[in-house]
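Only a single protein chain was left out; the remaining protein chains are all shown in position.
Showing subunit A:
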Amino acid sequence: MTSEPQIVQFTPFSSLVQPSFWHSLTKLKIDVLKLSQDEVPVTASYAAGRSVTDRETGQDVALGCNLILGGDAFEKTAQVPPHSVKCVGTLKNYNTIEEFKDADKPALFNKLADEMWDEISSAKDASDVSEILNRFLLITFADLKKYRYYYWFAFPAFAAKPAWTLDPSGWQGVESTFTQEALSNIQSQITTSTNTPAFFVLLSNANDPSRFEIHPLSSLESLSDQDITVGFIDPSAHSDHPGWPLRNLLAFLASRFRTRFTTPGSQHLKVRVLCWRDTEAVPVSGKWKSRLGTVSLSQSQSTLSRPSAVGWEKNPQGKLAPRLADLAPMMDPARLADQAVDLNLKLMRWRILPSLDLDRVASTRCLLLGAGTLGCFVARTLLAWGVRNITFVDSAVVSFSNPVRQPLFEFEDCLNGGKPKAQCAADSLKKIFPGVNSKGISMSIPMPGHPIPPGNVEQAKADVAQLEKLFDEHDAVFLLMDSRESRWLPTVLGAAKGKIVMNAALGFDSYLVLRHGARKGASTAPKGSPERLGCYYCNDVVAPADSLSDRTLDQMCTVTRPGLASIASSTAVELLVSLLQHPDGVNAPAPPPDYKDENVEESPYRSVLGLVPHQLRGFLAQFRTLPIVGAAYDKCTGCSETVLKAYESQGFDMLLQAFNESDYLEKLTGLDKLHEEGEAALEAVDWDEDDDDM
C-alpha cells in the first residue's frame, strides 16, 4: 500500500516594508514621477528564514518569508544587507485612490508573468536567470496629505500541474546527510561570495567526495551525469515548507533541464533540493536549520506554453486585498514643528542657562496692540521664545507698502482692498507655526482729544469693554501703535489691571523701548532706584492731545531706517523675557544708568538673563543704546493715581470725558496749572511712532 504522495507546499513571500521606503516613495513621487504612472524598478531583498524566541512563552516562532524593502529601494546602487539576495521588481504608483482601485490587476500580473516566462524560456545563459525568477510587482497609491500609503504586492510563481510532490522521506535536517565540516565549508562558500547566490548547484568534489562545491545554475548546461543537488537561499523558516523562490526555480528546471532531471525509464522529474537557511554564525552540531528533500513531478511532456501563475499577497486580515501603511503618527508636520520649537529652546536652556524658566515665557499670553512693522517683528520674536498665545489688535487693512517692511504680510494680502491686518497677521503666524494660538481683532482704540460723536458712543463703549476683556485675558501688553494718543487708554488699563506693559516707538534713526512701572512699585526698591517706574507719558508732561491732525504729512508718515523696527521689536521682547525671569517680575527694580554690573549673583537688579532696565533709547547714527531710568510722575495723565482712581470709580464715563474734552486730563491731574507756567519749554523730544503708511 502506498499512501498518496504529499504535495510540496511553499511558504509565500510576505512583504516587510520599512518606513524609510515610504519616505523614498514620497520623494520619488514629488521630485521625479510627479503625475507619471510609469513603471519604475524597485529593489528588495530576502535573507535566510529565521525564528525568534517569543519573549513571553520562550518558544521559537518562525518569522514570515520576508521580502524587505528599505529606503534605498529606488537607488540604482541599492545596498543589500549582508547574506541577503537582491530582487528587482516593478513599482507602479497611481495618482488617485480610484485609479488604484480600478487598476486591472490580473492584466498587470499576467503581463509580468508573461515577461518572466519569456525570459526564463529564452535566456541564453542560465546564469542570468536568477533575477528573473524573483521578480515581483508592487502597486501603490500614496496619499501624501495624510501620509497614508496603500499598496499591494504580487510575487508571481508558476504553478505546476500536477503539483510537485515530496518523497516519502520528507524534508530532513542537513546533518543527517552532511558532516559538520562539510556544512561549515558550504556555509563559508555561500557567505563569503560578494553577492549571495539566490540559487546554486551543489556538487561533491571529484577528488574528495566529502567536500562540496557551490556552482552557478549555468553549470547545469555542462555537467555530466553527476549526483546533483540544487540549492537556494531559503527565506522560509518552516521546517516542512520551503520558501517561495523554490517554485520558480523548479519551474525553470522543469522547462529548461527536463531531461537532466528525468529519471531514466520514467516520466518523472526528480530534484534533490537543499533549502539553505544558515547564513549567520556557524551553528553548533545539532543546530543547523537548513533542510534537504527530494521532490518529484509526474509530467509526461515539457510545457511550451506558460503555466498559470499565482502570488498576490494577502493582507493581515488574510484577504486578497491591498494593505495600508499609516505614517501620520510620525509625520504630522504640525506636531513636528511644535516639537522642534520646544527643542531649540530646551537646548538653549540646557547648554547655557539651566535655571532659565522657559515655561514662564511660553505661558505668558501676549496682547499686541498694533499689527504694523513693530507688531510683526514682536510677534516673530515671541514665537521664537515659545510664546503660544498671541493676540493682535489693529483697525487697518494691509496696504501695498506694508509687505516689504512687515514680515507677516505678502503682496497677495493687499489685493481686493487689503485683508484686515490683525486677522491676517494672526493667520500668518499660524502658517509659520501651526502650534500657535493666535487671534486677530479689528478694532480702533478710542483716543483722548478725539471726541466720540453721540451716535458712536455705544460702539465706543463696546470697544472699550472688549479691550478691557482682552487685558484681563492676557499677561503682557505691547503698545506698538502708530499714534501717541492711542497708547493712552492701554496705558491706563495696563496700570489699573496690573499688567506688564511694553512700549516701543520709532524715530528716523532712533528708538525707544520702555516697560511701564507697576502701580504698586517695587516694595524693596534698592537705593538709587525709583520706587515706581514711569510710563510712556510720565517723561512727557504734555497731555496726549490730538497730535494726529496737528502733524504735517512728514510727521504722519514717519520715515525710519528699515532695520530699526526689528532692533526695537527684538529689544522689547528680550526686555520682557528678562523681566519674566526676574524674581520680582513686573516689580523688578531698574538699575541706575551708571550701575556697574559686576555679575554679582545677589544683585537685586539681575535676572537669569541679566539686568532688566526701565528704558532703552537707541541711536542708530552712533550705533549706541542708552539705558535710562525714569520715575513715575504724580501728575502723569497715563498712570497717576488720580487718573487710575477716576477710571476705577467712574469707568467708561470717565474715559468718555477724556475722549471728548481735550483739556479733561490736564485739569484732572493739575497739569493745566503747570502748563501755563512754561508752555514753550515743554516741547519734549518727540518720539515718533511706528507708522504703517511708508
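The rule is simple: a contact is a pair of C-beta atoms (placed from the backbone, for glycine too) under 8 Å apart; a residue touches a chain by one contact, two chains touch by 3 or more; residues count from 1.
Keep in mind that, in the parts below, contacts and distances are computed from a predicted model.
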Chain left out of the displayed complex - its UniProt protein name, from "3-methyl-2-oxobutanoate dehydrogenase (2-methylpropanoyl-transferring)", "General vesicular transport factor p115", "Ubiquitin-like-conjugating enzyme ATG10" or "Cytoplasmic tRNA 2-thiolation protein 1": "Ubiquitin-like-conjugating enzyme ATG10"
Given A:Met116, A:Ala160 or A:Leu374, the one touching the chain that is not displayed: A:Ala160
Among A:His241, A:Arg388 or A:Arg606, the residue in touch with the chain that has been omitted: A:His241
Identified contact with the non-displayed chain, of A:Pro41, A:Pro82, A:Gly563 or A:Gly670: A:Pro82
Contact partner of the left-out chain, one of A:Phe10, A:Phe261, A:Tyr605 or A:Tyr664: A:Phe10
Hidden partner interface residues of subunit A, rising order: 7-12, 14-23, 50, 52-56, 61, 63-65, 71-72, 75, 77, 79, 81-82, 97, 101, 105-106, 149-150, 159-160, 163-164, 238, 241, 247, 280-281, 310-312, 314-327, 329-331, 335-336, 339, 343, 346-347, 349-350, 354
